[in-house]
Every structure is written in C-alpha cells, then in structure tokens.
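All protein chains of the complex are present and in place, except for one that has been dropped.
Every chain is named by a letter (A, B and C) in the order it is written, and numbering of its residues begins at 1.
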Amino acid sequence: MMALDLSQNKYSDVSMEEKDRLFAEAKADERWEHVLYGCYECGICVAACPSARFYDFSPRVIAQAVAREDTDLIYTLMADSIWDCSQCFSCDRCPRKNSPGQIITILREVSVKNGLKSAKEALQGYGRIIYKIMLTGTQVSPDMLQPDAFPDWGTHVYEIAENLDDWRKALPPETLHTTETSWVIDDKTIIELYLIWHMTGVMDLISGVDEGLYDIIVDVMEERLEEAGYDDVTFD
Amino acid sequence: MASENIIVIGGGPAGLEAARGVADLGYKAILVEKRDRLGGTPDEAQYAALTPDMRSAKEAMDEMRDAVTDNSGVELMLNTTVTGSEGELGNFVVKAEQGGKQIDIEAGAVILATGFQHFDPGRETQKYGYYEHDDVITLVDAEKMFTAGNFVRPSNGEKPKSVAFIQCVGSRDRQIGNEYCSKVCCGISSKQAIEVRHHCPDAKIYIFYIDMRMYGYWENEIYWPAQEKHKVNYIKGMATEILKQGDHLIVKGEDTTLRRPMEVPMDMVILAVGMEPSVGTKEMAEVFGVNKNKYGFIETIGGALNTVSTNVEGVFAAGACTGPADLEDSVSAAGSAVMKSIGAIRKAAVPA
Amino acid sequence: MPIHKKQIIEKESAVVDGIELGPDWNRMFEQRVLTDYDTSGLDKVTSVEGAESMGWCYQCTQCIPVCPVNQAGGEYGPRKIFRQLQQGMDLFTDDDLWKCTTCMNCLRVCPKSVDMIKIMPAIREEAVMEADVPAELQEAFENTFEYGNPLGESQRKRADWIQNAGVEVPIMKDKKEADYLWFVECYPAYHGRGQETSQAMARILTKLNVDFGILGTEEKCSCDSQRLAGEVGLFEEFAEYNIATFDKYKFKKIMTTDPHALNAMKKKYPELGGDYDVEHYTTMLAPMMDQLDLKNDLNIKVTFHDPCYLGRHNGEYMAPRNIIDALPGVELIEMGRCKEQSYCCGGGGGGMWLDGFMSDHVNERLSENRVREAVETGADVLVVCCPYEISRFEDAVKSTGNEGKLLVKDIAELIDEAMA
Partner (left out) sequence: MLHLPVLKADERKHSMDTDKGEKVDLTDAIFQLEKEGEWIVQRVPEPYIELDTKYGRKKKIPIEHTWHHKSCGQCGHIPGYSASIFWLNREFGLDYHDPTNQTSCTAWNYYASATSNPEAQAAVAIRNFASAYEVGYFPLIHCGTSFGHYKEVRHALVHQPELRRKVKAIMEKLGKPFVIPEEIVHYSEWVLAMKDRIAERQQLDMSMITATVHPACHYHKLIEDDAIYDSEIYGAQRTAIISGTLKALGINVADYSTWFDCCGFGFRHILVSRDFSRSFSVQRKIGVMIEEANPDVTVTHDTGCVTTLDQSQFAGKAHDKKVGLPVMSDSQMAALAMGAHPYKVLQLHWHNTDNKAFLEKLGIDHEKKWSEFQHEIQKIKDGKNEYMSWEDAK
C-alpha cells in the first residue's frame, strides 16, 4: 500500500516497443476517437470519481497520459491504477466529452487480451463470477451468499444460507425458485450465450488470463452443446 | 434612387458607437432598438462597474447615449422591431414594427449590433444547482447586487464569509455545445472579486479556474491586484458540482496542483456564466440572410483583417453578435463597421 | 492499490453482533479530500514585512525545476510552499522554513517576483526570536556570537594562517593604510583547506605587488549567511562592529574572499552606514592576470562552479572564467548548469550548518548532485571561488565515490600553482 508511483523505471524490464505496441492496440479500438478529445486539466472527472476519494487514483492523470501518448506512463498505469476504477462513469461529465472511464475499459481489455500480469492479478478471485455467468447465464446466484465469502455482510448471510431453499420457494414469481441461478433460464438460452462468447473471442480472452477456468468451462459446455445437437457449430 | 442612410440595429455599446460614428462622418444613422431605452445589455443587466477600469457602467452608457440622443445625424427608433428586409446594397428596405404599425425604412447599408445574452446556468451539466440553491448566483446577479450596493447571501441577507467564483460555466464545454471561450468572464470574475472584497473586507474569496484568461492589460490591471492586493485565492481546478450541507454550499472539485479532490464549504458561489448569441442576433441573421456559425453567432467573412463584413453585401455586424467580445472589442468593431458600410455605399453609388 | 498507509483504518480483529471480522473484513479507508482552504498560514506570512510577495504566486511552476532542493528530491520550491500555505501550513514552525539555501534561482525565473531571498530571512527571523531553530544551526549562531565565527574557533587564532603563507601578510593594525583591505572571512581564516587558499592568495597579491592589509584578529564574521538564516540581530551587531573597525583605517577598496561577505558589504552594510567599494577577489585579479608571469603549464581539464552569491546575487560570471582562460594548460569544460543557471552547493542561507537536518529531507546532498555533474564533464578539477564550496565538494567527492577522479581547488590555488 503506497502512494501512486508514477515513476516509470519500475517497469524498465518491459521494452518500449512492447509498451508502444500495447498502446497502439488500445488506440486502434473503434471506440477510441470518442473517448478522448483533449484534456485541459479542469479536474471535473477527479471530483466526480469515487475511487479518487480513497485511492491515489486520478482519471485526469490517465487522460493526460493517454493524450500525451506517454506509453511508458500508460504502461505504469495499466499495471495497477486502471484496476482501481469503479466504472461508474461519473467522469463522463467531462466538459471536453472525454470518457476516462471508457479509456480505462479499453486499457483493461488490452491488458486482458495480452494476458498482462497485472490483469491476472487483478482478476484473482474473480474467476467464479466468470464461471457462473458462462455456465448458468446469470452472473450471480443466491447460493453464492455464503458466510465464508461474506462474513462482513453480517448475520443475515448465515440466515440466508441456512434457509436458502425454503426462502427461494417462498418467492411468488415463478421464475425465482432457483438457488444456482438468479432465475430459471432455458438451456437453449445458456447455450446461445456461450456461442456468442465463442464467436466474439471472449473465450480466448478467458484462456489468456485463466487457462484452468477456460478448460473447465469448455469441458462442460462442449458436452451441453453436443447434447443439444450443436456439434456441427463452427466458431468463426 | 439609392439611399445613403445607414440603419443600425441594436442600441447597445456597439450600436451606439456605430450610430455616432455614422453621424460624425456626415451620414445619417437610423438607430433601431427593440426596447424602450438605449444601453443594451450593460443597461438591461444593470452592470455596476466596467472591466478593467472600474468605471461606472451607467456613467459610461450615459456618455454613449448622450452622443446619439441629441445628434442631428441620428434618427432614433425605440420600441421598434425589425421583421424583414428587401433589396440590396444601396437600396435596402427594412420592414419594422413600431407600436403595432408596420413601417419601411430605407437604407443603403445595415449594421447589425444585436449583441449577446448570458448563458442560462440551468443548462450546465456539472450540476451547479442555480435553480436549487439561493446562494448560487451568476456574475449577472452579482452585478445587480453591486449596483444596488448590497452584496449579501440571497438565502438570509447576511454578508458572506466565503465566496467562490466558478469559471467557464457555459463556455469551453462540448457537452453544452459551447466550445468557445467567452473571453471576458475571467476578467469580470476578478473584477467582481475585488468588489466583493470592498463589500466584505474579511471574507475569503476564491476563484476556481481551468486557465485564467486575462488578455493584455487585464492581467496587470485586474488579476494581479486581485491576488496581490485584495487577497483573492486562485485555485487551479474546476468545480464538478455544488450541493448544500446545512447552511453552506459545498463546492466539489479537484485541486489539480495538489492532485486531490476538494470539497470546500462556501457561503456563496458565483457562476461565471459565458456568452451566447441573443435572440435578436439569431432573428436578425434570419431576416437579413446572414450566415451564423455553429454557435448561432453571426459569421463574419474577412478573418482577422475584416471583422465586420458578412456574406451579404451591404450588411455588416459589430460587437458581441459576432462572438464573445468585451466593450473594447465591441466599440472598435463598431468603428470598423461604420467605415466599411460608408465605403460600400460610396462604391455602390459610383457607376462602374 | 495506491493508498497512503495513514489512511487505513483496520482492527486486527473485531466482533460485530457475534461475528468475528478479521482485518480484511473490517478494513476501511479515510478519505483524501481537501475540505478547507485555511489561508491563515499564508496571511501570517504575508503580514510580515519583507514577506509580502509570498502571496503573489500564481502557480506557473517555473520555480520548481530550478530549485536545487527540489532537484535533490526535497519536494520543495516557492510554488509548493505557497500551495501549502493556502492549506493552513504554518511556515514559522515547519521544516520547510529551513530548506531554502537562498540560491536565488527561483527569483531569477519568477514572473511575479516572489522573492524568497527576502521572504525566508523575514520569516526565519521570527522563528529565531521564538528560539525555534534546528539545533545545529543554533550552534552555529551561538559560536558566531561567542567566538566571532561559526566554527567556534578562537578569535586570537584568526590570523594564524599567515605563518605558513611563505610571504609577509600585512595587518591593518600595524599598517593603518593600504590600497586594499582584504576581508579574509571565517572559513578562509580557520578551515584547513580555506587556509591553503588564503595562503595562495597572499602569495598572488605579493607577486602582484598589491598594497594590501588584513584585519587579522580584529576581523569578525560578516554574518551574511546567519542573516539569511534569520539571525538578523547578530548580523547587525557584527556589521556595526566590522564597520567601526574598517573606519579605523584608510583604504581604497575592500577585497573579499567570500562572496557572502561581498554580498553583505555591497547590499546591507550601506544601510548601516558602511558604504565601501567592495569587490570579490576574482573581480580584482582577472584584469591583473597578464601581470603574472605564469610559467607552469598545468595541463588539466577543469570545470567551474559559479557561486550563487557571486553569480546570481552579484552578477559576476566572467571574472573567474577570464582567470581560468589566462592559466596556461587549462581547458575549461562548462557544466550544463552554469552561470545564471548554476546549481547550488547547498551551503548558502544557513545550509552550511544544516547538513544533518537536510539529510532527512533530500535524497542526496546538493553538493553531491553537483559533484556528479562535474564528474560527468570529464574534468580533472572542479574549480571554485567561494570558501563554502571547497569543503562541501571535497566531502561530496568522497561520499559519491569519486575520489581520485575529481579534485576540488580554489581558483587562487590554481593561479598559485601556475606561478610557481
């Protein structure tokens, strides 16, 4: 835990060519021309930013680094700072119509796509969410509320975990009597979601940051696809 | 028969100077003003002191008014609204309405001096709460208070102990669509900060800004004295939003030089609202077929070398109807418009 | 996650409603939000006579890159002080009060004339009156007061160095009258390396047949650095003493070894009734170089360090360079930061007596920063002409591991070598 260290020799082991390449990849994104016009350092984004309230985090510094194309500094920010963003997009208030939050989204995607160490670290403990969404089609589920994962949410987590089955059955909407998914989802729906992820390269992204997780998802889903008669689907 | 009269539309500083100039050169000026009195925005918005010399705005406007009211070369038409125009350079017939009557005014050339209006802070996107909080006011409101000699918190009538100016409200903002700098607000805020100091000797006064844009002598005549003599605190960093907390307003922004968010309680906040084209400017552009730029100001076509000619031959524009301008700009442009319009009439009168 | 340690609130263990929460589960953070602009710190500074210009800063930042303390990692400079003052910092009791070496590089670039050379002594004077002064500086003050010099040496020994000069050094008490009154100053009188410089200087003056005399045991510290460090009372007392002593004798000019003494006598003594024609020894010697029969080819490359108080403060950049030019077999290689932009050795404004204090605030000593730059030029010798520098730079040569790579010599020593 420390102040935001913007000194760049911290990552001198990474070549400038590599840093340039990563930034070029971000810049090539189709969204890029609408996320950054120019920054005149008014600070409106920082004041609106929840992360800046506690972390030494600054959407303005990120916008500035990107505007100056300081790939060395951008790499430093990608290695840590960008993962502090809350993605609330309060910074969209920018009078220049920049979107530091969107810049960060793109930089995060590049980090993930290139399997950067920082991305892997940032996503540690996040695998179960990806696992959940891929296998069930809903992102969180009632059975995730377990005391070992959420002791800080207090006594009622114990109570929910204990009464989960009955309490779910005591929900009037028919689609909510589930514990492993947030609502009843058709098998075909889940498979369609999986196909979308495959066709759009998301599965490749996952393999880049968490190969173990990738293998599990593919194993399970290939079987389901086969059962559902999708064996001749090509993913291109 | 060609007319050598020049119709000047708008009775603010640019229009007054143009009418006087036309008369001084021995031509006849017809000065048309929609309101029942001359003086334009400085008069209507009750400006107190001019920037940067702190001269009384009323006194200055009186001087300009006097120069046209008893001037045989100027025909004054108050309460008159221009509704249409026909003809061309040398032979304009301008249609107007005066007290429910339609009238035609013949003129050889037209000078538009229809000015600007202040930005409505309800349209800002940064949530400054002008329509929510009594103690959030604009530069215009502050001027009125200075003119009335009573600078107090609108919420309770007490003198403020802390006052913040927020720059660039309605200017330099792509979200609002006003990407331009309104040019005068940094100077006016600094001038008003000095006036606040006179009214409230012990108050803390802050100006939150992106850049202080003090052109030419405004730097040494306004900004430096405000800071060095009158102890105004200039903080680089804009306010993002203003909310109430108890009896105070909280100004939230980033102090960019310290790289930290700030949330500072203030008794009063003054929004440095920028300039937009007035309704009259937009209407007259339609009436005369003059091009507007993307912001609705009248577009002049001569670049830096000719700031008054428009795309319509014989129609000229001066002052803040062509974009943000201070008094010096407006008066100078009026002089230029007088010269160009008379030149155009004379050239048109000589057969080719 | 970049977060300051002091912001973290956590308990090793907490029990809430019967549930045990370890540090990960109860950790929270304090906010890093500014909630006030308490300008009382600024108001307090600007209300002090001489320190008014502290309030003029408009954050253009030009001072920061030229501030030697900032360059040495000191997070310092007028703009930063101003911003902290707007935040309620009490400069009167803050460590920042003592970091400034009064090198004047900030004033050189400041478009608003924020004058740290006036501000710092004015505020330090208040701190001195409150006896709120770093201990090592206080010791230098006390030595000066008690012994007449900051080194704490005996006044009786002030002229001992002349015994080994190899030439006769006239004393004004005996001589009564001379063309030049040579104000030797403390370090050249007492410090080992300073004495060597003085002795060389005496030989040069003798060779040039200059009619000169020193005050010897009658001389006391000019106290210019003590003044800039806030001891204005001491300065005035000593200045009055020195002026009274000068007035006992007849002379045409004062020649000083020390640029700080030069500064005091040029700028402050006249206010106290002592208006003299004063010059630095380099200014005096430069036009006389052709009268010296310099036979020795020195065959060295040198670089030259402009003293803040000779250069920026008193505008003399060429005299030392003209001297170096006149030395046979000496090639001058300039450092990047030279003349007006010269870096500071760290000794001015009381820095001479604050090395221990400063070590807590900077990543390297200023003298070390400078020596590294000198080594980079490839020069054999770092030439100096201020008595603070020779000892500071020689220490820095050692501490930066450059022993054997770079010698530090006073310009008078080089002339002396070339004469022999």
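By definition in this document, a contact is a pair of C-beta atoms (placed from the backbone, for glycine too) under 8 Å apart; a residue touches a chain by one contact, two chains touch by 3 or more.
Keep in mind that what you see is a predicted model, and the values were worked out from it rather than measured.
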| item | value |
| --- | --- |
| Touch criterion as defined above, residue of B:Tyr27, B:Phe116 or B:Tyr130 at the omitted chain | B:Tyr130 |
| Residues of subunit C in contact with the chain not shown | 1, 9-11, 14, 16-17, 21, 24-29, 31 |
| Chain not shown, touching residues in subunit A | 30-31, 48, 50-51, 53-55, 83, 86-90, 92-93, 97, 105, 108-109, 111-112, 119, 122-126, 129-130, 133, 137-142, 144-145, 150, 152-156, 159-160, 163, 166-177, 182-186, 188-190, 192-193, 195-197, 199-202, 205-206, 209, 233 |
| Missing-chain contacts mapped onto subunit B | 46, 120-123, 125, 127, 129-134, 136-137, 141, 144-145, 147-148, 150, 152, 154-157, 174-178, 241, 243-246, 250, 295-296 |
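FYI, only the chains that are shown with their structure count from here on.
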| item | value |
| --- | --- |
| Centre-of-Cα separation between subunit B and subunit A, whole angstrom | 49 |
| Sequence positions of subunit A contacting 2 or more other chains | 52-53, 56 |
| Subunit B, residues touching no fewer than two other chains | 236, 255, 261-262 |
| Subunit B - residues contacting subunit C, complex | 204, 206, 212, 223-224, 227-228, 231, 233-236, 255, 257-258, 260-265 |
| Residues on subunit C engaged by subunit B in the complex (per definition of touch) | 32-37, 39, 43, 46, 55-56, 58-59, 79, 83, 86-87, 112 |
| Of subunit A, residues touching subunit C in the complex | 1-5, 52-57, 80-81, 84, 151-152, 154-155 |
